[in-house]
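Working notes, structure below.
Complex shown without one protein chain; remaining protein chains in place.
Letters A and B name the chains as they come in the text, with residue numbers starting at 1 for each one.
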Amino acid sequence: MTFEIPFGPQHPALEEPINFMFKIEEERVVNVKPRLGYVHRGIEKIAENRNYQQLVYLSERICGICSFAHALCYSQVVEELLDLKIPERAKFIRTIVAEMERIQNHYLWLGLTAKEMGFETLFMYAWRDRETIIEMLDMISGKRVNYGMSTIGGVRRDITEPMIKRMEESLNHLEARAEYYTKVCTKDPSILKRTVGIGILRPREARALCAVGPTARASGIPRDVRADEPYAAYGEISFKVVTYRGCDVASRMYVRIDEIKESIKIIRYALKNMPEGPIRVKAPMRVPEGEAISRVEAPRGENLHFLKSNGTDKPERWKIRAPTLANLLSLCRMLMGVNLADIPVVIAGIDPCIACAERIALIDAKTKKLKVWEGKDLWRYANEWYRKRYGL
Amino acid sequence: MVSEEIWALIQIFLFPGFFFLFFLAFFTEWVDRKIVAKFQNRYGPLHVGPKGVLQPIADFIKLLSKEDITPRMADKVPFNLMPVLLLSLAITPLFCIPIVGSNALVSFEGDLIAIMFIMSLIAVLVFIGGWASTNRFSTIGSIRAGLQLFAYEIPMNLAMIGPAIAAGSLSISKIVDWQIHGFWNLFIQPVGFAVLTISLMAHLQRVPFDIPEAESEIVSGWIVEFSGKKLALIRLAKDFEFVLASALIVSLFLGGPYGPWYISPIIYLAKFFICVFILSNLRAAFARYRIDHLLAGAWKYLTPLALLQIFLIKVLGV
Partner (left out) sequence: MEDDMFRNLKEKPVTIQFPYEHVEPVEGVRAKVSWDIDKCIGCRLCVTICPGNAIQLVGRGRQAEIKYNVGRCILCGECVDVCPTKAIYATKEFELVFNNRRGMITHFRRKKRKRTS
């Protein structure tokens, strides 16, 4: 008997609306078809009517959890177009906040994966420990999410001495908890049964399907933008790129927990060796003509922004490629042959952030050329579709 | 005479009859939620009544007042009958468990077998209810409930027969009597106690075995189409099944109530809440298993252990 089961857009397993149509035969997946488009907000269109300084705040709100990675990427791309050199202290502060965001994201991910497996206690514990890092971010930047820290030309707030003392206590506490979670996730039999051997992605497939982030690093591919093309202060801090060879959900879990420990080490080194100096330089409002690309290692993978300017104070075209969009093809490959009960665990294993991934590009299948649609084309298409479907 | 009949009516309706059992079911649900919340570092029910004691009653009354929707393609008769049958089948075995003194309200030779039969009927009813809903998710849930029945039923029945063989009788009241004059079965048959606890977790459909109603995969499984009054009755039936499971463990392995009529309910309730604590602890400590893990594990470990226990009883002559 072949069932056809819809997952989403509303489903307890997914935090964000995305639709998968599964064909299930005897509790195994035979075919999967994803559909995006439920959270499209038109960010790239709004960007054509705002000036560069206002867009920093828009770029933060692309995603709620990896918000600093998007703001950092955007600031870096504008600074490259302006050919602006930012002070050294600003680079170190940016590195510290980016690593704190990575710790916060990985704790959240651990809790969510535990909830998909039905393990509520681990979910509550991981989110309780996440409160420690959120309070630190609150102390530094004044907000718990969407910290307005990064701006064109540097950062907006400084890290002072009393803050550094409190951060050291929290970092010790977080490191102890990360050790505890490593012990739980390698020894608890119910977690091991649900994650080992599930959602296999071989290294050859991962390379062919362009997997990024911890999904690729769990298949043994050492792909990390912080090491390949250092930005901010990563060129002066030495750290380890964490890889595992298991290719399954359990390896992704171990990669992320080890990355928490690496991030704590990076933050400690940066706090100790931070240079003195100003934190911000003034940036002009008008940007000369040109195109630039900037890449950043967000907690979920490689984040890429492309900006094209035309000499005024508003951008001409801004294109965002979020890491989840790159991992979607690998997800569809991982889901084939998986048991019905393991679908939420595999989907949670790539850390999906669908809100980042909503972009439209229309490709004509026969001539393989990119078509650009304007607002009135979209409107006409929507009206025609509704007329045809409801027979008006 | 007349006073005997009035006494019988008081026993059936007030204590230890319907009234007492209803309140025990609601109170047990509150205790379960509070214990799981304390393990997870949060409060649990807090505001309705002192420390949230009336929260399960408030949930029940709220559900009774909600809209009751029947899907168009569902089988009307089994769909509407199933919650009522489930509730009545869940309450009936509780009259055979001794609470005051070592004689239950209804006790006859073979009531242990009757209880085992009713518990299997409950699982078959779950399958019928999910099948009659004609929803993709509830069909998968009911198939999983049927498969789960294959896994846990044999170890559970074997573990329940163990104390009966030792006591030489198939009536729960006589088993309790035998334990009062000897040792608790917990010390003589510890393997049977462990097998019965794990199988009862599978019968109650609680984590780690809540596969037919897994929330994150198939959105409440076989319960998904029930709403309003039917959902209220199903949740009440689940509470009664929990009470039945703890009461069975107390009577068969922990010695049941003993002493004069004014002390025995208190001793019974103390042992009862120890069992509730053990079952809630197991619920908070594990992730959810998959159905093929459960089937493989039950046939590889639980059934051989239960057979070993029966063999030991015969060999050691206890």
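What we mean here is this: contacts are C-beta pairs under 8 Å (C-beta built on N, C-alpha and C of every residue); 3 or more make two chains touch, one makes a residue touch a chain.
None of these values were measured; they are calculated from a predicted model.
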| item | value |
| --- | --- |
| Chain not shown, its touching partners among those shown | A, B |
| Option from A:Ile5, A:Met21, A:Val39 or A:Leu58 whose C-beta touches the chain left out | A:Leu58 |
| Touch with the omitted chain, as defined above, among A:Glu168, A:Asp188, A:Glu236 or A:Glu316 | A:Asp188 |
| Among A:Lys23, A:Arg156, A:Lys193 or A:Lys265, the residue in touch with the chain that has been omitted | A:Arg156 |
| Sites on subunit B contacted by the missing partner chain, in the whole complex | 37-43, 46, 281, 284-285 |
| Interface with the undisplayed chain - residues on subunit A | 50-51, 53-54, 57-58, 121-122, 125, 128, 131, 138-139, 141-143, 148, 156-157, 180, 184, 188 |
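Following the convention adopted for this analysis, only the chains that are shown with their structure count from here on.
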| item | value |
| --- | --- |
| Gap in Å, rounded to a whole number, between the CA centres of subunit B and subunit A | 45 |
| Sites on subunit B touched by subunit A in the complex | 36, 39-42, 136-137, 140, 207-208, 210-211, 214-219, 284-293 |
| Sites on subunit A touched by subunit B in the complex | 3-5, 11-13, 27, 114-122, 124-125, 128, 188, 190-191, 193-194, 339-344 |
